[in-house]
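First the structure, in the form of structure tokens, and then the observations on it.
A single protein chain has been omitted from the complex, and every remaining protein chain is retained in its original position.
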């Protein structure tokens, strides 16, 4: 009889709180978006599943291990506990992802047309105006964000998942779930969010601008570029060195041509393994207490604003550059500066084709697209440095 | 001269204890079974090798690291120490294996004929009657098992290696070596153990029963099933959630069709890496003190009994179902309910072909086969919950 | 304004010390050697990059994590900190590399002609005479090496990177950077270092010796050999058991034919992942303080001497064996006894072809080549045992 | 104490098998219901779906570069003739 | 305190965007300069280099054994005709 009571007392139904039920439905919702709508499934499937697991009442997925006074383990911790504290709190997983992304990145279009870096810079305006928006909401007492939280929210506008996770795990770990979900969701919604803004800010004539063909890039340039970037970061922005250092390392492995087996593993087995665990670990922060509150609504709203401002800034910057430059750039590629590689570049290409079916902008948009990754990693470094000291 | 003495004193021969020698022979024996007899080589090769390594006198493979008062490492620990404490004591490795197994599992046959789940339930009788056998041996003073140990022994009858390792590492870590070896050995011996029992309990007519062709299963069903199972587990049996949660996660990655690169890694690089280390880590518990004792003989004997009872229960359950059901099931597929995927299903197919060379039971037996995995994970959850509180 | 000062104060330029700048140039130099000259790129690319990262001022790549009194993390550690302390200080990474190397090693040529093991033994003379050289330099007050440091320097002569890293991380971790760089650099320079010595010590007639074709080796021999080696090591040299144990484990997985998926992963995804991190971790020990000193010059000089003596010893041993043996060996293959697999074997083949364009020595040289791996692992075991007790 | 052990074993048998049977029986119902609901909601031709899954998984797990190499090898082969 | 928060946000906007623009503008210059220098130092035909890179990466990332199997398959195919 006692056993029956014990079984019932330990059943999910007896322990289930309403909050947990809602969060499990949130997890199912993320899975639906990922599987049925194709929203960044590589991350949102693990995050959604992790959300459900973390909210199973009594299963202890994020329980800490218990040790006795002698240091022997009394009860082991939960899977998500180990993943979160081993890989996310330490920053290891986002950095490994960045290495893999570096190994997948082709800097060729950027090297052929370096001034597109400015488009990647402009699109980061979205990050910082969003920070301002968050502190304004706090100022007017609508929501309550500290400067650390505001900075983490802003980074959603960087449109770069691992960067957002890296910054948030350092500055505002409690918001990790909401911010990661917002970042990946909006990255997936780039094809919906960006085109209206791009069309509104450009004339049909501008959208038809044909860009000159990109020059071929030598192997030597490709090898030296990640090293030059690394040295520049080391000299000027050490706080951005973890993210950009690993990014450059991955890219050097890709381009140097002598460690293809390492580059191949960094792009496949390793990044896949880390992606699975990163997603589950982020999911472990999706508790009702941290997610089901007005702040999350604020984060989602501010994130959308960040994407819109970033897109607009990129487009406007391209128009500004055209005032001075000899070779005009099609302002549509400015929108790709938000990163969201390669989705944003594809969107630029698609909107361009609407105006001129012969005008393929994809390769031109890849320049600002990867520049956006560099830009948001720089922004992340500045924020970690400045906000850490505030 | 001192050096010579030091060399000799540190040589294996000088330090070798008789026990260690025997255990090294046990390790070689496991390797022989694995390599020459094909006994579950993926696990028994690493376990056998780990057994030898753990018993090399003076090599310190399972030595703990030593730190000074400042927390600096004085001497590093042994490889097997890190593997065991990092991956097995924490439960991480069995859970990752379960994720990979989930990604390899096709629930199609089960979805086409859900009532075969009952066969997977029936075969778990072997687990619990074996627990009873173990406590009976204790009761009569023949051997000395606690209830925690008895529960771990019973789980051998689940015919599922990672489940057995997961439960034992929580309830009775000292028995880990013996129980893992028994579990994998008997799983390998399924083609020898099961057929006589299957023939004894069925008539030739029953063995010739032809089952109706399985209906095709839609992609949507395949995607929703792991989620439905997860929610059910979360509601009712949170203690089974770690094992079944990771199992469902792997299966969802497989079936959802949008994260194939993650599913591919979970089924290959990741599960292979974890399998190597899981095996070595289990081997590290194969010390003479823990393995060379009458209890191990008892464990091996009880494990065999568990398999036999499980097989018989599955077959009898199928016969019971035929008393009520419209569409008869061939009772041979009941034996596949012990799990031991896919060996037990192949055995059912083979015994069926003996009676009717046109009657292919393989796909029909895959249903109870994967049901057996769910069944033993449920049983594991119940045991961890009930025994943990006893 | 404060923010501007904070930004400047945190910039690399403001914090950069001259030492760090030099070390970053050293890192770039290693990358140049690796990429442009093809010097063991699989290790030197990560080591070179790790050197740069570790010397980025203020980036904290090798910062330790900070915990508060409650055990909560205050600030996470740097990536290189976790890699070094998790994988190198513990010895785990070199051991996993050894497992992968074992899985890549073909003992066939050695089994066909076991007496080439003696060539692998002779080439280890380079290790121990170099130890003597290092203590002599200390004795005469030219440089300052302890016996632990001298032993680590000697192991460079083993021409085996993971062995050198394993020994040095145990005996003299401060020298890890210099010793790993020397070991891999000289391994890359084998085609430059060895041929003059080989030509000087052999007559044209000796270099033309044609060896009898290797007998075919059975699968059973290939399976039993790693086990026989393991048992012998366990009995006689437990200190060599970690390295040789994992080596034999990898080789058994390769040869046993029943765990090809594990062997495949050990040779690919797993060794690649570990190689990336091993290289970065070694790079983290490349600080100016530990690398830019006269001892490093001494280590580089002694390392070169070790390679030369090892090469000479191998060749001379082959000539000695020819005094007694019925079947003459071509003394060029003795040089392959230093290991540096498979470079040294290729060098022996190439020098042999110069004298007799029909005389292919490659397969014959593979015997002493892999024997050299065993030889230096044995030497490593002896050193760890003897020096640890000195 | 000894008898407690036996009673604990019996408890485990009763509650354990009870739970296993109850849970899996419930799962039979839930699964059947799920299949009915899902197949009503989603219009999805089963045969095609199954074969698409099989084909899809082959295509997706083989990396594009391998397919590319094969194509190149075959093109080269064709060109050589 | 509240106004401090806003001023912190403004600081972040100014110094942040300043740094991002300064750094990426500098990078435009450094990259352009790097390309000029590198392409002067290294004699390297760009088109060939690019195609070589592409071909090289395909060849190198496909493991030799796979190439071998393909070759074998094609040989076998040719033999069968």
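Going by the order they are written in, the chains are A, B, C, D and E; count residues from 1 in each one.
The rule is short, and it goes like this: contacts are C-beta pairs under 8 Å (C-beta built on N, C-alpha and C of every residue); 3 or more make two chains touch, one makes a residue touch a chain.
These numbers were taken from a predicted model, which means no experiment stands behind them.
Touch with the chain that is not drawn comes from one residue among C:131, C:159, C:246 or C:315, which is C:131. From the options C:98, C:225 or C:291, the residue with contact to the chain not on display is C:225. Per the touch definition above, the residue from C:118, C:197, C:300 or C:348 contacting the chain not shown is C:118.
Mapped onto subunit C, contacts with the missing chain fall at residues 108, 110-111, 114-115, 117-118, 120-122, 124-125, 127-129, 131-132, 134-136, 138-139, 146-147, 150-151, 154, 215-222, 224-225, 228-229, 232, 236-237, 255, 257, 260, 263-264, 371, 374-375, 378-379, 382-383, 386-387, 390.
FYI, only the chains that are shown with their structure count from here on.
The chain with its CA mean position farthest from that of subunit B is E.
Separating the CA-averaged centres of subunit A and subunit D is a span of 31 Å.
Counting only residues that touch two or more partner chains, subunit D has 11, 15, 19.
Multi-chain contact residues of subunit C (touching two or more other chains): 3, 7, 268-269.
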